[in-house]
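Heads up, one of the protein chains got dropped from this complex, but the rest are sitting where they should.
And now, subunit A:
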């Protein structure tokens, strides 16, 4: 799949923002006043920035409001509804803490649940696609949720918790890659089943339908990543897991914590690029590109 920068930014930063909002909502002793303002501002900026980036990817962004209508059937619509509900609920909760020094725990819990729900619905947009076997996997939502929780914990300064979560994220990521590498083969879809000609012999794409490229090839048949995938996976793991853990185990300092966060986010961005770039859409079979 085409690793569009807008979607990589959206899924990474909104996941991080909603992760932070989750921990703020669950916190029994949340920050108040100006400190609360700063924390919530970062959470909202990341979540909203991510959503704005995703709107960039639309062909007709001026009609984006229509996307709230199909929550009964569409995961993308559910994501939009869930995101707005989470932001409104957390906004009310934050307003209480920042301006009135009032804490309303049930509102925080509801906002936290909706924040995680938004990350879950985001992950389901990809998980539901049978056409991309690498994504069509129960571990995909777990990976997104754990990444969001780990990033949020790191952002909100929960050192011990983020250490544990980052370890879980790293393990999940490795297992997800291993399963994903065999997913297309395990799906049973081949050029033989795609054309129905498989029973007659070995099928080979002889001639494409056109001499130029097209939307399908640009969007769904991205093959550049394969060459450097191994190296990039190593870099992603070091940046998102190994380096942050080493930095967090060092004596606590705001600079090391910041470096751990930056390293983690860069690692997640790399892994998210691979998430798209390595994903094989079955339509590529018709073009002999798998």
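In this section, a contact is a pair of C-beta atoms (placed from the backbone, for glycine too) under 8 Å apart; a residue touches a chain by one contact, two chains touch by 3 or more; residues count from 1.
The rule we apply is simple: contacts and distances are computed from a predicted model.
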Checklist outcome for this item: Among "Heme exporter protein D", "(Fe-S)-binding protein", "ABC transporter permease subunit" or "Phosphoribosylformylglycinamidine synthase subunit PurQ", UniProt's protein name for the complex chain that is not shown is "(Fe-S)-binding protein"
Checklist entry - Among A:101, A:181 or A:219, which residue is in touch with the absent chain? => result A:219
Checklist outcome for this item: Among listed residues A:106, A:209 or A:251, the absent chain is touched only by A:209
Checklist outcome for this item: Across the whole complex, the chain not displayed is touched by subunit A residues 1, 57-61, 63-64, 66-67, 69-70, 72-77, 80, 125, 128-132, 187-189, 191, 193-197, 200-216, 219-220, 281-283, 286-287
